[in-house]
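Note that this complex is displayed minus one protein chain, with the remaining chains in position.
Note that the chains are named A and B in the order they appear, and that numbering of residues resets to 1 at the start of each chain.
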Amino acid sequence: QKKIDLSILTKPQRGIEFIGKDSLFSLRLQFRMQNRAAMLTRSDTDLSAETYEFRVRRVRLKMEGFVYSPKLTYKLQLAFSRGDMDWDMTQMSQVNTSVNIVRDAVISYEPWKNVKFSFGQTKLPGNRQRVISSGDQQFADRSIVNATFTIDRDFGFFGAYKHKYFAILGSLTSGEGRNSSQSNSGLSYTGRVEVLPFGSFTDKNDYQEGDLEREQKPKLSIGASYNFNDDAVRAGGQLGRDLFVKTDMSTLSLDLLFKYKGFALYTEFMQRNCSNPITYTSDSLSLQPVYAGNGFLQQVSYCFKSNWEIALRYAEITPFSSIYNNSAFPSINLKKHQEFQLGVTKYIYGHRVKVQGNILYQLVDDLKARTNAGKFGAIFQIELGI
Amino acid sequence: QKKIDLSILTKPQRGIEFIGKDSLFSLRLQFRMQNRAAMLTRSDTDLSAETYEFRVRRVRLKMEGFVYSPKLTYKLQLAFSRGDMDWDMTQMSQVNTSVNIVRDAVISYEPWKNVKFSFGQTKLPGNRQRVISSGDQQFADRSIVNATFTIDRDFGFFGAYKHKYFAILGSLTSGEGRNSSQSNSGLSYTGRVEVLPFGSFTDKNDYQEGDLEREQKPKLSIGASYNFNDDAVRAGGQLGRDLFVKTDMSTLSLDLLFKYKGFALYTEFMQRNCSNPITYTSDSLSLQPVYAGNGFLQQVSYCFKSNWEIALRYAEITPFSSIYNNSAFPSINLKKHQEFQLGVTKYIYGHRVKVQGNILYQLVDDLKARTNAGKFGAIFQIELGI
Partner (left out) sequence: QKKIDLSILTKPQRGIEFIGKDSLFSLRLQFRMQNRAAMLTRSDTDLSAETYEFRVRRVRLKMEGFVYSPKLTYKLQLAFSRGDMDWDMTQMSQVNTSVNIVRDAVISYEPWKNVKFSFGQTKLPGNRQRVISSGDQQFADRSIVNATFTIDRDFGFFGAYKHKYFAILGSLTSGEGRNSSQSNSGLSYTGRVEVLPFGSFTDKNDYQEGDLEREQKPKLSIGASYNFNDDAVRAGGQLGRDLFVKTDMSTLSLDLLFKYKGFALYTEFMQRNCSNPITYTSDSLSLQPVYAGNGFLQQVSYCFKSNWEIALRYAEITPFSSIYNNSAFPSINLKKHQEFQLGVTKYIYGHRVKVQGNILYQLVDDLKARTNAGKFGAIFQIELGI
């Protein structure tokens, strides 16, 4: 076997790429880290720090490329920081029983331009903010709407057709989320439609936050996703604490993204339905509810030519009355949450190197008792990657 | 210190290789992933799905090369998928207390051609199917014989002498398996002999399944391994659940591999002996048996010139009567298992990219009650790597 030279290249903000001169494979390597110092006050009147969050929020290693043929591609993404492995011993889960380093491990085949079939683990075609990489966000974290209702990642079969003016995506997956060792006979079904009335965004700009590309013509994308998770065993379907009884769950997400000359507007509505949102052990001593309800998110931002950006967010999640005012389960009282956030970001090297400062106000409403409590918070984050 | 150029090369199916022009080190980088969708029926009459296995079975990163001198080599292999880290919180083991990412981390010195001394963690010279990489198998998984009786990997000292017509391998290791933090005073001793009456196989073809090399002359390898694990603390010696009392264990493995023009035949016999195969807590309330017994595996395959392969497998494991009909421990009744499997594989880029479909039938015999129960299963797997 003779040895063949490899080329090694880079595009700005796209890591290191190795390509075999025989074109039998390519590999693009990227890493990124997110370092964060944040604090939360004791209340909205006592502004002293109650807790700090001082941590490496994410460390990711990504490998993408093709093998054998440019039509046969792969994406592998690994997560190494503690808070990014979705597992914590104290939860004592029987379903989520070990750390999860693998985020994406997916093999795709693209028989024709715009058509892609994939097999493996990756993000479900759900709410857009979830699908946008955590490295391409304009706030330090996704919203509470996403945290509560996202269908996240799963393992299975995926299909996508993308056209200039619309896209159709679907998947058939395990329903138990990232890399469960075994899943029950109930699977998970997801569909998504996107309409782009003014045509494609510049270079995947519809899947990153803010408008760093400064679209020269107005661009709009409207998306709708629906997921049905048959026999879900976790409180968030693909995520969350163990349920005591398996239950069917459906999640709807509607989103709208508009960008023009540095201005970006993003709106998201989500709803989770579950026939029996409160699960319990046979002795009724332990209860685990599903957060069934509505979520609404609104973000607007403007990015100056200096690559300074100002962004505003409002988000709320509202439970259905069955999980806060249910006579059969008086102890269950899930809250309404609201979040107001102001973000200032300096993009130093696109989304690869950025410095972010966020100020936030959280309001928790007890809908049963008709009381509420607020807290202020601040986040400083630097993201660095290649 | 002046900077020196590095060369970067590849051989087909051998990843990316960096070599210093001063030849002071080399590093070959490879990765692979195995994505799997499988199902098992409720019984052999009710063919509806009881469980699914939808997961990234393996994600591996491998680095190999030399440092300082080509005689001083290393192999480092990391495993990142959840099912590949050999740890699950629900087992509550006192011995296997954390995830295991490191599969191989071994440093070797080759003073003369064919002679190799190694120090570190790697596979023991046990049954051949175990030593063959999971990336070079012809079925989606190794057999139940391997799952039950393999001596797997361990940490310690290894030696090997390889000749055209025979090989001798030996090791002295901890006996507690992969990366135990501490091991007791009883170590583990392994020896293996291989005879190759028709000479060496083409390019390590005796350590991959199937005959993709299409040997032009008949090739045969007969191997015998013996392991003695002094004071074993886990049910499988180097693997498995905690034993309640340490026990001595011996494992014998005999195997035969024949390949010729695309045809491959593999036979394996294994036996585990243990003087006291049932361990128990001092109050006798908890029992942990060792599966002492025999295993037999037979695989045959033919690989067409189009790189489509058909393979058949029969495997069985049979317990000794001491663990299913032991008057002192009437609750212990380990079963006999049989497995029939048909595999169809399309090798797209050798073993690096392949698509596998397996159909299987499992039969579990209760030797005490003289009853049995069967299940059908199907596995679809794609392996992709460089």
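The working rule: a residue touches a chain if its C-beta (ideal position, glycine included) is under 8 Å from a C-beta of that chain, and two chains touch if they have at least 3 such contacts.
Remember, predicted model here, so these are calculated numbers, not experimental data.
S.K.: Out of A:K11, A:K113, A:K305 or A:R370, which touches the unshown chain?
M.R.: In the complete complex, the chain left out is touched by residue A:K11.
S.K.: Among B:M33, B:V106 or B:L297, which residue is in touch with the absent chain?
M.R.: If we include the chain that is not displayed, B:V106 is the one touching it.
S.K.: Taking the entire complex into account, which one of A:F80, A:Y109, A:F244 or A:F296 touches the absent chain?
M.R.: Considering the complete complex, A:F80 is the one touching the chain left out.
S.K.: Mind listing the subunit A residues that contact the chain we can't see here?
M.R.: Subunit A touches the chain not shown through residues 8-12, 14, 16-17, 31, 33, 35, 37, 48-56, 59, 80-83, 85, 87-90, 99, 101, 348-349, 352-353, 382, 384-386.
S.K.: Residues of subunit B in contact with the chain that isn't shown?
M.R.: 1-6, 8, 18, 20, 22, 24-25, 27, 63, 67-68, 72, 74, 76, 78, 89, 92-94, 97-102, 105-107, 119-121, 155-157, 173-174, 176, 179-185, 187
The rule is simple: only the chains that are shown with their structure count from here on.
S.K.: Measure off the straight-line distance from the CA centroid of subunit A to the CA centroid of subunit B, and report it in whole Å.
M.R.: Result: the chain centres lie 37 Å from each other.
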